[in-house]
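For this depiction, one protein chain was excluded, whereas all remaining protein chains were kept in their positions.
Per-chain numbering from 1; labels A and B assigned in written order.
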Amino acid sequence: MNDHRLFTFLDLAGTFAFAFSGAVAARDRGLDWFGVIVIAFAVACGGGVLRDLCIGAVPPAGLTDWRYLAVAMAASWVTLTARALVVRLAHPVTLFDSLGLGLFAVTGAQKALIFGHNAEVAVLLGVVTAVGGGVARDVLLNRVPVILRREVYASAALVGAVIEVCGERLGWVSSGRTWSALMACFALRYLSLRYKWNLPRSLGHDGSGSGSDK
Amino acid sequence: MNDHRLFTFLDLAGTFAFAFSGAVAARDRGLDWFGVIVIAFAVACGGGVLRDLCIGAVPPAGLTDWRYLAVAMAASWVTLTARALVVRLAHPVTLFDSLGLGLFAVTGAQKALIFGHNAEVAVLLGVVTAVGGGVARDVLLNRVPVILRREVYASAALVGAVIEVCGERLGWVSSGRTWSALMACFALRYLSLRYKWNLPRSLGHDGSGSGSDK
Partner (left out) sequence: MNDHRLFTFLDLAGTFAFAFSGAVAARDRGLDWFGVIVIAFAVACGGGVLRDLCIGAVPPAGLTDWRYLAVAMAASWVTLTARALVVRLAHPVTLFDSLGLGLFAVTGAQKALIFGHNAEVAVLLGVVTAVGGGVARDVLLNRVPVILRREVYASAALVGAVIEVCGERLGWVSSGRTWSALMACFALRYLSLRYKWNLPRSLGHDGSGSGSDK
């Protein structure tokens, strides 16, 4: 119960950070306020909705729980009205986004396990939960998803989901493995941002990887 | 039963208008005839398919009922063969598209309620039903969905879905709330087109909202 309450809090904080990143991208792209809310909501809940569809948990939690929509609208409202605040929030939001990434990877994997699916499904859906929303944002904003092009983002989510699932298989206590997984993902993501780590990139035929149209 | 028959008729008329808009966009984009049919079908049924996946109504009605496919193919056929007719159809199609928008929002919300889901799910899926196809069209045609950028479109669908769901909660008779919701959405959409209403748009960092790549 205690765990559940803690997860709920972190879940909503991560949701806000995700929604905020979506709202800022949508605003920069010149969308109207409805579009900003849609993108914010898509980033916040897109990954979870896809996970829930894949495990048969319908309707998806992102749609049934009004708090996700409320959080997405709050993030949009801040983005659209408080420009100065947005600048000041940039650093904390990066922090919460990294935390949200780890949390979504862990809870996504957990939910798949709770529904009785195997380890591979749990790891894959952990990653989908964590990065699905960001992919949806970039597809809707008509650009190649940034997580596929550079940065240690989805791979950090992968590490988190793998630790969670392995820990569950090895019989670690629930809170221990969750915190380990969350912190590993968070640290990996946060340090990669700070020290500009990137995954190796294969040069295309054009020699420059010029697909990056952002 | 009478209601059911009326809805079926409006449903197919709205489907035709939606499919027509998709077929015209696909033709203008230079797709081959197969691509035109796919886009027409995606606009007509995409929103409903997504709604049905989210409420667990599988296989989605858009796939099981041959009439939707037939209507999408008819709309494609008209678009590809009768150029003069297309021009003459432009105004009526705008009309039916607005009607279809209201109808899809209302029936989408109704179906979610019939499946026993809560008011938030019903409103969200009403909007998804109404605008999902248009979003799929724009994603497939590689542009930022127009409904996220300008015009009173998704917001009209939202008004329709909210009226339907509130009416149901307040115990209005079924046909009364359906017609109110349908007409409110239709009027809002149609008047916004006529008088060029737009939602406020937040200028991006580039000052011009230059994300609009259409």
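As a convention for this text, a contact is a pair of C-beta atoms (placed from the backbone, for glycine too) under 8 Å apart; a residue touches a chain by one contact, two chains touch by 3 or more.
Remember, it's a predicted structure, so these values are computed and weren't measured experimentally.
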{"item": "Touch with the omitted chain, as defined above, among B:A17, B:V49, B:V131 or B:L182", "value": "B:V49"}
{"item": "Given A:V121, A:V162 or A:L188, the one touching the chain that is not displayed", "value": "A:V121"}
{"item": "Touch with the omitted chain, as defined above, among B:V43, B:L141, B:A181 or B:L199", "value": "B:L141"}
{"item": "Contact residue for the chain not shown (choose from A:T107, A:N142, A:T178 or A:S192)", "value": "A:N142"}
{"item": "Sites on subunit B contacted by the missing partner chain, in the whole complex", "value": "26-36, 38-39, 49, 53, 56, 58-60, 63-64, 66, 69, 79-80, 139-142"}
{"item": "Hidden partner interface residues of subunit A, rising order", "value": "53-56, 112, 117-118, 120-121, 124-125, 135, 139, 142-145, 147-150, 154-155, 198-206, 208-213"}
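Methods note: only the chains that are shown with their structure count from here on.
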{"item": "CA centroid of subunit A to CA centroid of subunit B, Å", "value": "29"}
